[in-house]
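Missing here: one protein chain of the complex. Every other protein chain is in place.
Naming follows writing order (A, B and C), and every chain is counted from residue 1.
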Amino acid sequence: MIIVMQNTATKEMVDHIVKMVKEHGLKTEVMHGESRVAIGVLGDRTKLEEGNVIRLPGVKEVLKVSKAYKKVSREYKVDDTVVEVAGSVKFGGDNPAVIIAGPCTVETQEQVIEIAHGVKKLGAQMLRGGAFKPRSSPYSFQGHGLDGLKMLKKAGQEVGLPVISEIMSTDYLGDFMEHVDMLQIGARNMQNFDLLKAVSKVKKPVLLKRGMSATVEEFLLAAEYILAGGNDQVVLCERGIRTFEQSTRNILDLNSLALVKEISHLPIIADPSHAAGRYDIVPALGLAGLAVGADGLIIEVHNKPSEALCDGKQSLTFETLEKFMKQAKAFI
Amino acid sequence: MIIVMQNTATKEMVDHIVKMVKEHGLKTEVMHGESRVAIGVLGDRTKLEEGNVIRLPGVKEVLKVSKAYKKVSREYKVDDTVVEVAGSVKFGGDNPAVIIAGPCTVETQEQVIEIAHGVKKLGAQMLRGGAFKPRSSPYSFQGHGLDGLKMLKKAGQEVGLPVISEIMSTDYLGDFMEHVDMLQIGARNMQNFDLLKAVSKVKKPVLLKRGMSATVEEFLLAAEYILAGGNDQVVLCERGIRTFEQSTRNILDLNSLALVKEISHLPIIADPSHAAGRYDIVPALGLAGLAVGADGLIIEVHNKPSEALCDGKQSLTFETLEKFMKQAKAFI
Amino acid sequence: MIIVMQNTATKEMVDHIVKMVKEHGLKTEVMHGESRVAIGVLGDRTKLEEGNVIRLPGVKEVLKVSKAYKKVSREYKVDDTVVEVAGSVKFGGDNPAVIIAGPCTVETQEQVIEIAHGVKKLGAQMLRGGAFKPRSSPYSFQGHGLDGLKMLKKAGQEVGLPVISEIMSTDYLGDFMEHVDMLQIGARNMQNFDLLKAVSKVKKPVLLKRGMSATVEEFLLAAEYILAGGNDQVVLCERGIRTFEQSTRNILDLNSLALVKEISHLPIIADPSHAAGRYDIVPALGLAGLAVGADGLIIEVHNKPSEALCDGKQSLTFETLEKFMKQAKAFI
Partner (left out) sequence: MIIVMQNTATKEMVDHIVKMVKEHGLKTEVMHGESRVAIGVLGDRTKLEEGNVIRLPGVKEVLKVSKAYKKVSREYKVDDTVVEVAGSVKFGGDNPAVIIAGPCTVETQEQVIEIAHGVKKLGAQMLRGGAFKPRSSPYSFQGHGLDGLKMLKKAGQEVGLPVISEIMSTDYLGDFMEHVDMLQIGARNMQNFDLLKAVSKVKKPVLLKRGMSATVEEFLLAAEYILAGGNDQVVLCERGIRTFEQSTRNILDLNSLALVKEISHLPIIADPSHAAGRYDIVPALGLAGLAVGADGLIIEVHNKPSEALCDGKQSLTFETLEKFMKQAKAFI
């Protein structure tokens, strides 16, 4: 249940309601939006009579939250959440779309620094790079691990870009807290609930990718785990879903991106690289993502795609990124 | 097999090859592109020795067409096909995106005329309207049939817009030839091969919608039926695919739209209305379609969506269409 | 709305209700089940006050049919429908499962006669064979058409098996009525509504295959078209659905088969050949279909699979069919 207060409601009115709700054995959370104050009520709502609440001074309306997710919904918080990374990059609200770029995998210190310079010059605001890689086969390259994280951090510092990398296990949370500016939870771990709970307890923004066959509701509930645990600095990421169609790696689901922007206040970006799986249609999908209102893009870029240890097929070169950034300007 | 000629090849060289191929019991089709002449060879290609062909005067290269589709592919025809409707509307090539708008169903003469005026005023170039409706339930309204076609035609004439309507059966082909400017084959009939063969024999452009779970290859092969029969005036339409995600009616598959633009020379448009199934995200998906390079959009518009006999939930009002057309200008 | 009468209700009571319903401008259909009489009410049910109906003499209960389908549902008709083909073969109810076998395509008179002898000897009760073939590519063999139908009929007569073949267009309905004992509507035509309406008007049993991405509701509604038109001799067929998994051609959906048996009174069989797309797992899927309660199976069998013009990869030999029939005996 969400109790929405009138514009004219005083602090006393709000306090009175909070006290009353707590007396019924329920928790509250007061949300101060630009346009209104709302009081979220958590717990068994049958304990509270809606008809009684609506008659209290200052109450405008009482919303029943029918969906399983609460804190991620616009019913709970009307205004866009803005997620800030490293004090400089801002996702969501009226901020221009953020471009995150970098290699699939951190291969060498030289490679990641060269790519960092390249993408920064072309307008990227954050640097991505995998250190711990989720690979379908145990025989595929699994990433440089902690060394990779350190190389990524150094590259970011050298060019002045905040960095993001994927965390696969709670075992390394300390290292990630030290070396990256934003934690990425990958598609395969979207419902790794222990990991979600762990990142909900830290003070670091999280990029949460949608699972490849997760419904919108499951996606938002995964984010709800993070918000429920205390971390509201979450950026969502649509990265393509698995369907019957296999001529491209996945299908970028812009229906859901558009829908999420309506039902949630969290920023959401698109990952055209993993959605496409082939470089030639990455720019087109990136533009489509921006057109539909994405708050940013995360794009794989490599200095020598044909020699990449991973995902070379879907990585852009500096040349194609440059061309893309020019086209994208209309939207950013 | 496709025999690509050198820029400097003479007509005699081409004629010589055509004659030789026919002597081997194979059919040919000579394609005059802007940049080159190519000779398509149809039939059992094992009858012809590639090594012999490549040595003939004027031959630049010999392409083996590995995919099941031939005439719809860029290997067969490099340059974009431009499909012209009623001498005025042009799909494909460098032409600006075409907006087709109108009601799901023709309800009354007044209704369709009012909508025709509204959409024409806002910049639509063609009028859509269903007369024969494919409905999942036998108890749903099945459309006004031939009377609906006539009302649509009259509305188109009154405001000066070419019209398009869906044909579901060969029984009515004569009526459609008389009353509409473009034939639409719906998603459920994409593999109604008798219908495809029938429209391949007429002189009228065809809008072919992708089946809701058709692969890109099946989609292109359905178009191949129409081209193989002799009608090369085909516009493709991506209208959303069926997936596990059901928070919106379908998922607009822009991956495939981008891919089709690469592998086929045929124009392709997007249908954000059926992809969305709810009006609120139609404009966003329409912009995304244009951003990815669609040659047009087909959009459901109704003067009174809440009273529509069909699909009111996904129809735009004049007001939202107006707003959308302003945003879309950047892409058209 | 369905009005269920008490066991003790007299004919006068039923007649009285029918008369009353018609006076409200609604249609009725009286169903005499083994265990009860029920009166189906078709039309805008808001015209009839449920509270008034329940008080009429002889009425046991009033069911609101919430689903879009009516006549195919068990709410409408409790007892299993038994569909009889050629006076000898019976699908549904307590009858043992019917095995339909034969080649994908009728190739020559000799081929189909040889196969007919083979499958009859091994226990098949009906002979299948394609004459008009729905092929994704216009360049694939499209079947022998009417000649194929005649060869099939002759083979059936020679060995004494009723025959079934797929009809793709209303144009050939007369020929099918003359030459086959059961009409098959294929997966691609499950929503070819003109075809459904046409077969609803004839006196010939219909095998309706589920579309490859049709929901259970759409499947039942397609059958509803046939029953609504007047033909209640419909056997349903689950033939595999299209999913993300592509290591086999389709996935046999036994969940839906089990569910359909609960919610519909119509017989339903399984097609393990098209579900599998490879012969090696056809027997296992056939057994699974029988275990789940299918009223029959339709299986592709060829005398020389490696030389088949179509679907040789998924056809059983006589040897594997023989082995399968022995295993299947436990279920039939």
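As a convention for this text, contacts are C-beta pairs under 8 Å (C-beta built on N, C-alpha and C of every residue); 3 or more make two chains touch, one makes a residue touch a chain.
Note that this is a predicted model, so its numbers are computed, not measured.
Asks: So there's a chain missing from this view; which of the remaining chains does it actually touch?
Replies: Touch partners of the hidden chain, whole complex considered, are A, B, C.
Asks: Which residue from C:145, C:293 or C:312 sits in contact with the chain not drawn here?
Replies: Answering carefully, the residue with contact to the hidden chain is C:293.
Asks: Among the options B:213, B:233, B:256 or B:314, which residue touches the chain absent from this view?
Replies: B:213
Asks: Considering the entire assembly, which residues of chain C contact the chain that has been omitted?
Replies: 213, 215-217, 240-241, 243-248, 250-256, 258-259, 262, 275-276, 280-281, 284-285, 287-293, 330-331
Asks: What residue numbers in chain A mark contact with the hidden partner chain?
Replies: 68-70, 134-139, 168-171, 188-189, 191-194, 212-213, 217-218, 221-222, 224-225, 228-229, 242
Asks: At which residues does chain B meet the chain that is not included here?
Replies: 213, 242-244, 246
Operating definition for what follows: only the chains that are shown with their structure count from here on.
Asks: Across all chain pairs, which one has the most C-beta contacts?
Replies: A-B
Asks: Would you mind reporting the rotation angle for the C-alpha fit of chain A onto chain C, rounded to the nearest 5 degrees?
Replies: 180
Asks: How far is the middle of chain A from the middle of chain B, if each middle is the mean of its Cα atoms, in Å?
Replies: Those two chain centres are 37 Å apart.
Asks: I'd like to verify one number: the distance from the centre of chain A to the centre of chain C, where each centre is the average of its C-alpha atoms, in whole angstrom.
Replies: From the centre of chain A to the centre of chain C is 48 Å.
Asks: Do you know which chain B residues sit against two or more other chains?
Replies: 213, 217
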